[in-house]
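Here's the structure we're looking at; comments come further down.
A protein chain is absent from this complex, but the other protein chains hold their places.
As written, the chain order gives the labels A, B and C, with residue 1 at the start of each chain.
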Amino acid sequence: MGSIPIVSTTVESTAVLLISCTDKPGIVAAVATWIASVGGNIVHAEQHTDLSDSMFFQRVEFTHTSSTTLATLTAGFQAVASNWGMTFTLNASPWKPRTAILCSKHLHCVADLLSRTTYGDLGLDIAAVVSNHADAAPVATSFGLPYYHVPVGEGAKGRAEQEDTLSTLLDSLNVELVVLARYMLVMPPKVVAPWTGRMINIHHSFLPAFIGANPYRQAHDRGVKVIGATAHYVSDVLDEGPIIAQDVARVTHRDDVAELTRTGRDLETVVLARAIRAHVEHRVLTFGNRTIVFG
Amino acid sequence: MGSIPIVSTTVESTAVLLISCTDKPGIVAAVATWIASVGGNIVHAEQHTDLSDSMFFQRVEFTHTSSTTLATLTAGFQAVASNWGMTFTLNASPWKPRTAILCSKHLHCVADLLSRTTYGDLGLDIAAVVSNHADAAPVATSFGLPYYHVPVGEGAKGRAEQEDTLSTLLDSLNVELVVLARYMLVMPPKVVAPWTGRMINIHHSFLPAFIGANPYRQAHDRGVKVIGATAHYVSDVLDEGPIIAQDVARVTHRDDVAELTRTGRDLETVVLARAIRAHVEHRVLTFGNRTIVFG
Amino acid sequence: MGSIPIVSTTVESTAVLLISCTDKPGIVAAVATWIASVGGNIVHAEQHTDLSDSMFFQRVEFTHTSSTTLATLTAGFQAVASNWGMTFTLNASPWKPRTAILCSKHLHCVADLLSRTTYGDLGLDIAAVVSNHADAAPVATSFGLPYYHVPVGEGAKGRAEQEDTLSTLLDSLNVELVVLARYMLVMPPKVVAPWTGRMINIHHSFLPAFIGANPYRQAHDRGVKVIGATAHYVSDVLDEGPIIAQDVARVTHRDDVAELTRTGRDLETVVLARAIRAHVEHRVLTFGNRTIVFG
Partner (left out) sequence: MGSIPIVSTTVESTAVLLISCTDKPGIVAAVATWIASVGGNIVHAEQHTDLSDSMFFQRVEFTHTSSTTLATLTAGFQAVASNWGMTFTLNASPWKPRTAILCSKHLHCVADLLSRTTYGDLGLDIAAVVSNHADAAPVATSFGLPYYHVPVGEGAKGRAEQEDTLSTLLDSLNVELVVLARYMLVMPPKVVAPWTGRMINIHHSFLPAFIGANPYRQAHDRGVKVIGATAHYVSDVLDEGPIIAQDVARVTHRDDVAELTRTGRDLETVVLARAIRAHVEHRVLTFGNRTIVFG
């Protein structure tokens, strides 16, 4: 009577292990053996061997008793990782990262992301909406979110000051993820560098086609029959970072630039959400300029 | 000086003519000649001849001087229509129909539609959100829209009363379009009959596959490799009305019912919006249980 | 001098292990450990846990020294399989199964399959083309393949005799795979039963929509905006077997039955080839009426 029920010791948590290393025989066994040794049960596992580069990548989702912390598990796996020369992260699942969303004048992506959080499609803890324009303020407000307007002043000086303000703001927001939801200013390396692998951009074309400004205009002028959208991690080089997700839509000669833009909006919102979800679910590993996105 | 500038007489409006009739030689010429006779200029025209049924369908978008009203044009075209045995409508463009949106507990479609109106993707004049549940109230409120909660009481009597209340409400809202944005109650013919051709439903399957309840569960159990969503005009028979838009997504064995549901949400929102847009732009003609959707 | 070079012992072969069993902790480790124990190196591995049914499925592709035969490996793995209650097959890769192709009057699938074998897209060892009609004879002949014409005689008796002749022929051809490449006669259970899991059919619709005859006519009359094709293992019930591959194409009101049929041909050929390839590469496991198709 009054005793603590034993069932409390069997409460389970889920963790996701992401591994990269040079391919060698025995890795899968080593990882699986370690998980079994800590009483874990593999729920999903997917691996990928890149034969041309002799690289091995694995995502393992496993349950463990909640009394064992992630820190403990991480420390424990360190020995395996050292033996096999692995780079790894061990992550909690589900994860609800604190996130800043940046946008400019086109509001479909930011509106869509906020909307998705309301009906549980995306598990983001949105810290703020940030923009170089005032246009998105009502959307942010209607969802009860802080809005930071960081406009660009005149000339190169104005631009540099805006970049500094933005950098400082992103730091101060204490976020884990930055989403460029049609933020239309190119950011210099010093702004993006701290966010490597944690800043996702949506580009409104099928990269590497139509890099840069006005991709729908470019697509129209080239007379393509398919348009696309690309979500990628931001790197130093414009529109060149590792691609996480892409999708396309068929178009015809009847579609002028306005119609391409309209069709493209649905691509952009869906592709950006898909990339964010993959990131949040710890499904993405990067290798050079490519990604492995586990299914 | 001070005279009214002549340019005022050249202000132009756009109208859309939708025609159905038995196919005969000379129809296109007759319509084009009439438009030229009223000083109109054809901007877009598309026609379709259904050879097996010998039917002719046409959508003509033309500009006309704003001083000529739609009513005048309609009266004028009546003579052509009578000569050729045409059914036709002559519509203003753009059109922003007063609309009621119905939903139940799944909020992605209603949230998406409201979001689209904020960034100009869909030109709807939303009169109200209506639901048999209370769940969507916060979404409607955050967009500044009236919310009507029409719950179902106990038993057959409760259900019948709800249907009557709903019918009366739709009448009183004075709307031109009713959108069933995942409204999960089957409505009897007497409720839907007044809205023939003006009530659009989204069904979360690739119709005619998986009619009725739990289509994602059905899809999972059948082991399909593609799922879909279908937007259609509501008719007397469940999920049998004329299809306006459909789209599909590839899935795999890894997708359980929850994941199919999640993937399907993006299909549902996009397909429903696409169907509404086609309707609002006067691009849809129905013929029997089929639609002609001009591009 | 004259000694046998040591390199000869390192000639490697590839094998594919397909496993199904009730899910338990430790399976992945057990399999990987066994593979390491026989000197194998995992090249690709993919697993799937069906949480609702608590089932575990795995495909492991591994290299092994050619001096160890498949029979030896199979015998060796039997102990692991017994311990864990696994159903498994261990298969050589690449595999070039002796195959019979059946068709009727529509020749696009058979022509496409024969064409694919000529340019190395599909590794089939085609034993014969078999048909209830004479139409495909020239195609088979131009590819240098035997052609068996098994026509249907009059009445029920004629049909029954044809089925017996066909059964006997398939037995005598000594094939490992039967492909129904638009073979339009329904075969009774006694004919198909011996080929469970080894007979693949292409159905010219998005199953379960439009089961049975004239699916493009059915699709047209329903007014769908997307058509599809489905490749599946043949079971006792018409068009109800486990689906291996499906694909779809957008269509419009402009597409009459003839155009749907034409568009559908490209779907059918591609989907059938994709399913055969998955089968030949040992990527398909069946579970109940569903398939797991490893990527």
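Following the convention adopted for this analysis, contacts are C-beta pairs under 8 Å (C-beta built on N, C-alpha and C of every residue); 3 or more make two chains touch, one makes a residue touch a chain.
Small disclaimer: the values here were computed from a predicted structure and weren't measured.
Enquirer: Touch as defined at the start, partner being the missing chain; which of B:49, B:91, B:165 or B:263 qualifies?
Expert: The single option touching the absent chain is B:49.
Enquirer: Return the single residue from A:245, A:260 or A:280 that touches the missing chain.
Expert: Of these options, the touching residue for the absent chain is A:245.
Enquirer: Per the definition of touch given earlier, which of C:16, C:30, C:86 or C:273 contacts the omitted chain?
Expert: C:273
Enquirer: Who touches the missing chain here, A:207, A:234 or A:273?
Expert: A:207
Enquirer: List every residue of chain C that touches the chain not included in the displayed model.
Expert: Output for chain C: 106-108, 111-112, 114-116, 118-119, 121, 138-139, 142-144, 252, 254, 262, 265-266, 270, 273, 295.
Enquirer: Determine and list the chain A residues touching the chain excluded from the picture.
Expert: That gives, for chain A, the contact residues 48, 50-52, 206-210, 221-226, 228, 242-248, 252-254, 256-257, 289-293, 295.
Enquirer: If the hidden chain were put back, which residues of chain B would touch it?
Expert: Those residues of chain B that touch the unshown chain are 25-26, 28-29, 32-33, 35-36, 40-47, 49, 51, 250, 295.
To be clear about the criterion, only the chains that are shown with their structure count from here on.
Enquirer: Rounded to the nearest 5 degrees, how far is chain B rotated relative to chain C when their C-alpha atoms are superposed?
Expert: So the copies are related by a turn of 180 degrees.
Enquirer: Based on the averaged CA atom positions, which chain is farthest from chain C?
Expert: Relative to chain C, the chain whose C-alpha centre sits farthest away is B.
Enquirer: Taking every chain's C-alpha mean, which one sits closest to the mean of all protein C-alpha atoms?
Expert: Given all protein C-alpha atoms shown, the central chain works out to be A.
Enquirer: Just give me the whole-number Å value for how far the CA centre of chain A lies from that of chain C.
Expert: Whole-Å distance between the two chain centres: 37.
Enquirer: So which stretches of chain C touch two or more other chains?
Expert: 51, 295
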